[in-house]
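The structure's right below; bear with me while I get my questions together.
Note that this complex is displayed minus one protein chain, with the remaining chains in position.
And then subunit A:
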Amino acid sequence: MSTTVIWICGLILTVAACGTVYRIWRGPTLLDRVLASDVLVSIIVAVLCVNMVAKDSYELITLILLISMVGFIGSVTVALYANNAPSREKRLEPSRIQEVNRNDPQAAQRLAEAKRVAKARKRKKIKEGK
């Protein structure tokens, strides 16, 4: 395989992995992080495929099988566990809605209201702390 194609694939996959890691870091809820790490697993599988093509050695196929199995089990387990966990992210806290849905005409209004409430709560907390 020509090295140009391998380089192009490598660059594309690097950018994709950066975007996914950004979503894992930023993601407002737990499920966003789970989904993004699932996509990261599939990007790793893609990297293994490109590596096999580049090196002309095909022993990594079993690793692809294993990685996809592990990713499946992990994401299903976390989705099940998140169902019952009384975590901070269980209910949608208004301050954690960071993006506005454009289809919903009231979304911007609701977001502004949520931000105002969150700010007031923070101020109150600081006042109580002092």
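In this text, a contact is a pair of C-beta atoms (placed from the backbone, for glycine too) under 8 Å apart; a residue touches a chain by one contact, two chains touch by 3 or more; residues count from 1.
Criterion: contacts and distances are computed from a predicted model.
Candidate names were "Branched-chain amino acid ABC transporter permease", "Cbb3-type cytochrome c oxidase subunit", "Heme exporter protein A" or "Monovalent cation/H(+) antiporter subunit G", and the UniProt protein name of the unshown chain is "Monovalent cation/H(+) antiporter subunit G". In the full complex, the hidden chain is touched by subunit A at residues 1-2, 5-6, 8-9, 12-13, 15-20, 22-23, 29, 31-32, 34-36, 38-39, 42-43, 45-46, 49-50, 52-53, 56, 58, 61-62, 64-65, 68-69, 71-72, 75-76, 79-80, 82-83, 89-92, 97, 99-104, 106-107, 110.
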